[in-house]
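Note that this complex is displayed minus one protein chain, with the remaining chains in position.
As written, the chain order gives the labels A and B, with residue 1 at the start of each chain.
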């Protein structure tokens, strides 16, 4: 990164207060107080740092009026948070991109490829795969027979895509993620279990991001489907035949059991668990560590608990759970009084 | 897949109602309503789909009597669910199998191998390993020094087996699973921690399935033992020196702490946690997200909660937990009345 305040202000259509020629090489959070970089004030809670930071440039909202002297050059914009995001995107887009096929990689002859393909060292791409334009496959990635990968998708080192899965455009799959491993299906048979072959696949629609070491199992038959724009954090488990609706977001270590259908635009906290064969309505929010044991029919509600119900009710109950010892004392007090009065 | 109704009926010893020559190329769940494939009715809840599905062939139980017209060809069998499982197994067994040693793989000279070995690209097999017949090792698998792998075992891409571990026959280890990493053992020593070397190993008995990105740590000394027929889902953690009894089944994201002994034929829901040095009796069932803080001596019980106890008692308590606000109101009401009466 090497930008002047002037260049940044032009890109962001912002207004400079201070030295337009000052340069930054790095970016940091205002509360972290490193010296020299570009920083930004988006959360008013951190306003005090504007006066103490050693940053060279601070991006602030247009309505920000300093109440003390500010050493740094300010750039005033309509929305400081969106501005920093846009700037990071610019910076990212200027970085050199990986390209070319590494001599120590293996692609079967039947694989069809687009333009600007990157295949890293020791990546392996099996028969009959179809790779779009600008696909980036990092070292040690495994792509099984007949997998399709859409344009601009990035698959980081060591991710594994089993045979027959379909990955959309503009997806990002992080290191160690596993797409298409067998669903957990067994038929009990005289004391032990017989494996039910899992002949389905996984379909990731466009713009999906899958976190590192997350696992998405293939369908027993048919497809496990991850909708357009879905964002999955690290270490998540999506079981066989699950469907996740568009733009739903799940935090780390959440697990969804088999055949459950999740609506669109849902938001799940970390370590949430949902049992199998349920339906979760659109825009449902689930608090971290909650467990869902029954379908949720109402859109737009927030639930908590294990099993979970309306968050406001859960929290009210939990307040009294914490007070249970004193409530019991009060109950005992009444019982005692009763006995005294009635000479029981 | 390319089967006629006649061929399917013969294989399943079923009876055809409809066109024996009709062909199917795919299989799907009846409630998913795709066109053309083979499907089946095992769950009476989905009976209505028999009349609306676009499937070509439906496998039904022998006692199924349609109440309306059915477009599809029916095949009547004793048990529709077992029939579909058998058919999927047949289909799976007819698929071409991976064979041969990929030129871009590495096996040390001291490795002993059986017949029909498959070693995929970039797999690495270290000194003194012993591989049985029909072992399938996918790309990027790591097999450490002196590992033994039994006949017919499949190890999917990127699974890692540390040195000295023993894997039985007919096992399936999914992508990214780690077998034999160090147990979490440290001795506190003047403020920080000194590592206790982990010199044991992991033993998987026959017919074990290990889900993707599941981790099984080696014993500090001795062995971590996964019993015959055990099925572990994805992202499970089995700590050092744990023993899991035969045919026990664990759902995803469950964690078992060090030295705990799990009985046989247990069933654990997802995200269960069990602390170390406990004993869990045979056939115990643990509800999802439960936490086990004490040994369970009684076989065949079902527990829930964190810490967990008998499921029926937990659920009864939880009903009242949800009602706590109204219970407290009732308690306050009584207190108020008491005060009024007694002019306290």
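What we mean here is this: a contact is a pair of C-beta atoms (placed from the backbone, for glycine too) under 8 Å apart; a residue touches a chain by one contact, two chains touch by 3 or more.
Predicted, not measured: the structure shown is a model, and the values here were computed from it.
Chemist: So which of A:70, A:187 or A:252 would be touching the chain we can't see?
Modeler: A:252
Chemist: With the missing chain put back, one of B:152, B:213 or B:248 would touch it. Which one?
Modeler: Of the listed residues, the one touching the omitted chain is B:213.
Chemist: In the full complex, which of B:114, B:146 or B:222 touches the chain missing from this view?
Modeler: Among B:114, B:146 or B:222, only B:222 touches the chain that is not shown.
Chemist: With the missing chain put back, which residues of chain B would touch it? List them for me.
Modeler: 104, 106, 122, 124, 140, 142, 144, 158, 160, 162, 176, 178, 181-182, 184, 186-187, 191-197, 199, 213, 215, 217, 220-222, 235, 237, 239, 241, 253, 255, 257, 271, 273, 275, 289, 291, 293, 306-307, 309, 313, 316-317, 320-321, 327, 330-331, 334, 337
Chemist: If the missing chain were put back, which residues of chain A would it touch?
Modeler: Interface with the chain not displayed, on the chain A side: 1, 26-29, 32, 34, 81-82, 85, 88-89, 91-92, 102, 104, 120-122, 138-140, 156-158, 172, 174-176, 207, 209, 211-213, 229, 231, 233-235, 246-247, 249, 251-253, 265, 269-271, 288-289, 306, 318, 321-325, 327-328, 331, 334-335, 338, 342.
Please note the rule applied: only the chains that are shown with their structure count from here on.
Chemist: When the centre of a chain is set as the mean of its C-alpha atoms, what distance in Å lies between chain A and chain B?
Modeler: Inter-chain centre distance comes to 25 Å.
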